[in-house]
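The structure under discussion is supplied below as structure tokens; questions concerning it will follow.
FYI, not all chains are in this one, though none of them got moved.
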């Protein structure tokens, strides 16, 4: 399990970071593992433009750049924060059950030569993990799309990354008190549930877009959304298979389950829509892909193919219902961050217990289920509480919700002074 | 001289163009517009049926000499209808026109149309 790898890596990294010593056990680089982890890092980075395209295509024309900027800003801001202190907070030795720290990791100063026990330079591990830290706050942005100020958003994700993501990451992966208990192979709990819940809270707190739900909010570019989904699928191979921090059997298992669950999710959503609406839609196809991918994320290393397929199916069904419910309840989680990431993350984190490969997990069904539920609840609870506090803070200081006029004028014009598609205006 | 402006459904554009050709009216100008009328044009969005406020339409502008007004209208009426006519099939507006000038030759009036 990745959780083990990660912990071990962590434990041994300390040693590796010391000046080079002469004892025989000195870890050496495995060029193959390193190659795959470098590739995975690139693939997970590909998910950021992929997400920008996915989200960017779903909003209205006047907000396309502003929405893509949400993903790109996460690359810039969290990208820098991570090397400054994020890695230290997540993967430093625990200084309390909620957080780690190591001055060696501050500005990544002390790992220039260190090789992990798994055979990769620690830098690679740090960068791979950094991509996860980047994508998580970027996911949230879909929930309050089309109505937040850019400055407020930047502050929000910086704080959220520091105060929500980093602790959760440390607790579940980095040596904190759930590490080694709850199975979360590649981030169902840490990433998708926490982001999904944060999105839900933010959508509720900030309120709906002007005109929602009366006015139809048309996706400006479903074509781009499909492209984005394609890149996300590809990138997810790095996300999940890379989380094995290896290039071997576990890696292959994770990649296989990822592929199966994505195809299963897509197929199932198509079938649901064909039955319910008599038409299978493009947005449904990509929503199903996403649901399957999210659901398999916590499970990818620990379930068997049949389980992956069923997780994909179940995720699509439950997400579909969740979105129907949202439409009834009437809150405006604009791009269904909770409906897809939150819900499918929960499906995966809980559901995986039913499909575990013999030998995976901590043994008994009941105890593993307990760990999983605990992990999910902690992630949900912590993310919800911390997010609401941060939202209030940002709203009261820099301001988060856009003014009505700039919302009507659109983010691209009023926040960024640009136009997404010059091509539509004769010029 | 009159200016005929027709708002039609996008899928009838080819048919209307063919019908106008048959009525010996070959010069037209087309643009993409959206319209709001009584038509409901359902779109699907994540399991929900949504009714856009504005539905894509095609706008055709045809400058004609007076003799051609009725043939043009008849051609459009025949070709733009879905079956016996459904809501949203569109409108034809006829407005007066004072002058028409061909840029290439600067000639004016009926012969320039």
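The first chain written gets the first letter, and so on, giving A and B; residue counts start at 1 in each chain.
Definition applied: a contact is a pair of C-beta atoms (placed from the backbone, for glycine too) under 8 Å apart; a residue touches a chain by one contact, two chains touch by 3 or more.
Because the structure is predicted, anything quoted here is derived from the model rather than measured.
Asks: If each kind of chain appears just once in the picture, what does the full set look like as a formula?
Replies: A x3, B x3
The rule we apply is simple: only the chains that are shown with their structure count from here on.
Asks: So, what's the distance in Å between the C-alpha centres of chain B and chain A?
Replies: Chain A and chain B have C-alpha centres separated by 49 Å.
Asks: What does chain B use to touch chain A in their complex?
Replies: 43-53
Asks: Name, in rising order, each residue of chain A that touches chain B in their complex.
Replies: 215-216, 218-219, 272-273, 276-277, 279, 281, 283-284, 287, 320, 323-324, 327, 336, 339
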